[in-house]
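Every protein chain except one is present and positioned as in the full complex.
And then chain A:
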Amino acid sequence: MRLLTGNDLKSGAVIWWTGRDWSLHVEDAADVGEAGEAILQAEEGARRVNTPYIIDGTPTPGGPRPAHIKDRIRALGPTVRPDLTLKPADPAAGDWVI
């Protein structure tokens, strides 16, 4: 599957295209398929997202999993500060990254 991601223009937060809007949670990400480049251009023009790009991912029961570790770290947060990730209460969250 193909995922569209970038950083929120104003806050810099990592965001994922859900098919209709942007979400902070990779679990909400939609498979943009062949339409990815067109959505990217339209959304960049709409000024909500900064530096959007398309990545490969794998569908899993828990939601899409980015193929590259860099994007998995982006999706969760720094592995060395679990308290600052999106899942601070989940001690196994880091395993998903590695």
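Rule of thumb we're sticking to: contacts are C-beta pairs under 8 Å (C-beta built on N, C-alpha and C of every residue); 3 or more make two chains touch, one makes a residue touch a chain; residues count from 1.
We take it that contacts and distances are computed from a predicted model.
Novice: Select, from "PucR C-terminal helix-turn-helix domain-containing protein", "NADP oxidoreductase", "Sulfite reductase (NADPH) hemoprotein beta-component" or "ABC transporter ATP-binding protein", the UniProt-recorded name of the complex's unshown chain.
Specialist: Answer from the UniProt record of the missing subunit chain: "Sulfite reductase (NADPH) hemoprotein beta-component".
Novice: Out of A:36, A:64 or A:77, which is the one that touches the chain we can't see?
Specialist: Checking each option in A:36, A:64 or A:77, the one touching the absent chain turns out to be A:77.
Novice: Since one chain has been left out of the picture, which residues of chain A touch it in the full complex?
Specialist: Missing-chain contacts on chain A: residues 7, 9-14, 47, 50-51, 67-70, 73-74, 77-81, 84.
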